[in-house]
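All protein chains but one are shown in place.
Moving on, here comes chain A:
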Amino acid sequence: MRRFLCVGAASLIVLAALSSFADPTFAANDLGAAEKQAINPTAIIMFLIFVMGTLGITYWAANRTKSAADFYTAGGGITGFQNGLAIAGDYMSAATLLGLSSLVFSTGFDGFIYIISFFVGWPIILFLVAERLRNLGRFTFADIASYRLDQAKVRTFAAIGSLTVVCFYLIVQMVGAGQLIKLLFGLDYAVAVVIVGVLMVVYVTFGGMIATTWVQIIKAVLLLGGGSVLGILALAYFGFNLDFMAAQAVASHKAGIKIMAPGSLLADPVSAVSLSLGLVFGTAGLPHIMMRFFTVPNAKEARKSVFVASGFIGFFFLVVAVLGLAAITIVGTDPRFFEGGKIGGKIIGGGNMPVMHLAKALGGDLFLGFLSAVAFATILAVVSGLALAGASAISHDIYARVIRKGKATEKEEMRVSKIASLALGVLAVVLGILFEKQNVAFLVGLTFGIAASANFPVLILSMYWKGLTTRGALYGGLTGLISAVVCVVLSKAVWVVVLENPAPIFPYEQPALFSMTLAFLVTIVVSKLDRSASALRERDAFDDQNVRSQTGIGASGAVAH
């Protein structure tokens, strides 16, 4: 049964690829945002190898996924180093490779500031939450938030917070995937989105966390390898002289020397601080990232995994900065990469493409094919992690704990989780197709803003503050969730660009400074005012919880196979 499904999914993809090959009219009736390119056979072959390999792993993982613990957390049997690579694979999305490098390409130093901001959350995660996450949690973020609070209420809230983040982030990834694949592989947008959705559901439902982890590890290695090779080629182009690369970039860029200093992107201090708060603390509130800490056997491995992950992520981000800088000269002065051959005009394939063009300029079609396949693999790994986090919020938190009040059997819970991941797959495909023509850039800010405003305050206060009560967590968390969404809807990205109103009501681009502060404030004030009997019990339970979070006594251990 399982084998048939894996084979079925593989043949579906081959068919989809071949049908696009066979259909010479596809380019004519296509009106999408990204221009569809000619079929790139190298890219498709390399991607098919990746898909076959990962489906093989999924088949192997499916035989090892017997219990709920196997499904959600790979039985806690992933080593710190493996988990570090998988975390890096989860976090280095296609958006970081394409988006951050193109930001450096277009704005220079401002892009570098974004890169730094995306990184700084990692040490904070290690110092403040990693080991406590491992010691307190079993399967989901809600395990920790509801540890000493009202199970039904706080779990429901935490699950909603997780699902909101997962859904918004899925839209970003699916739309990005559709456009990227259309461009790089010459496949139809809808076909691309369906392929991503099908593969994601196959990995998650059959292989659970074991398969998802290995998909992420393989993808991380490919991305790090591909990025490094491209980085070395770029440095070699400038004689391994970074200053020469910078001088050439300044000479090629229309802003000239201005690209070497902070510019207009972060000129408004309020937006800059708000953005950085969202990125730094939102990272710690992403459910698919938190979930990765439950896959290692103990706190020691959890710490090791952050050290490994942040090393790889930091290295990769520095490479991305170099790639963006190199692209300013190599891509920015080559008419092949501009529409109509007009240098300084529109980049072929849209603003996210400089790093792909750089791959073609330095490594030819073969390397471009390789990097395209890696980008596709990257998206698959990230959406799989998201789908698994979303499915566990539905099956473990809402179904098993809230609806069945812990009385569901493991078998029932796993069945629900598989149905949930299928449902999330369908939802992701539908949303991906609905949002095809939308500019989804604002959703990245919204995702991190919600994670920082709804999940992070409740998470950190439940671990660190004795005074937190159920009422405080609910009011504060909901305040953060709602205010983050409202701020973004009233900001320029949605109110003006999507809803076509003349002026934004909320004047800043990023919500976190306001919504996160408000969430902390409401949580603390409501908790302080809470004089109920249950609040007393919840405060009393903190000391025992703290012993567990500090020492790991009573924490769920690894399952031996």
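Simple rule for what comes next: a residue touches a chain if its C-beta (ideal position, glycine included) is under 8 Å from a C-beta of that chain, and two chains touch if they have at least 3 such contacts; residues count from 1.
One rule holds for everything that comes next: contacts and distances are computed from a predicted model.
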Looking only at "YncE family protein", "Two-component system chemotaxis response regulator CheY", "Membrane protein" or "Peptide ABC transporter substrate-binding protein", the name UniProt gives the absent chain is "Membrane protein"
The one residue from A:S310, A:N352 or A:Q510 touching the chain left out of view is A:S310
Per the definition of touch given earlier, which of A:F50, A:F71 or A:F112 contacts the omitted chain? A:F112
Among A:L318, A:L478 or A:V496, which one touches the chain that has been omitted from the display? A:L318
Options A:V250, A:V331 or A:V429, residue touching the unrepresented chain: A:V250
Which of A:I45, A:L242, A:I343 or A:I403 contacts the chain that the document leaves out: A:L242
Considering the entire assembly, which residues of chain A contact the chain that has been omitted? 109, 112-113, 115-117, 119-120, 122-124, 126-128, 131, 242-243, 246-247, 250, 257, 260-263, 266-269, 272-273, 276, 280, 300, 303-304, 306-307, 310-311, 314, 317-318, 543-544, 546-548, 550-554
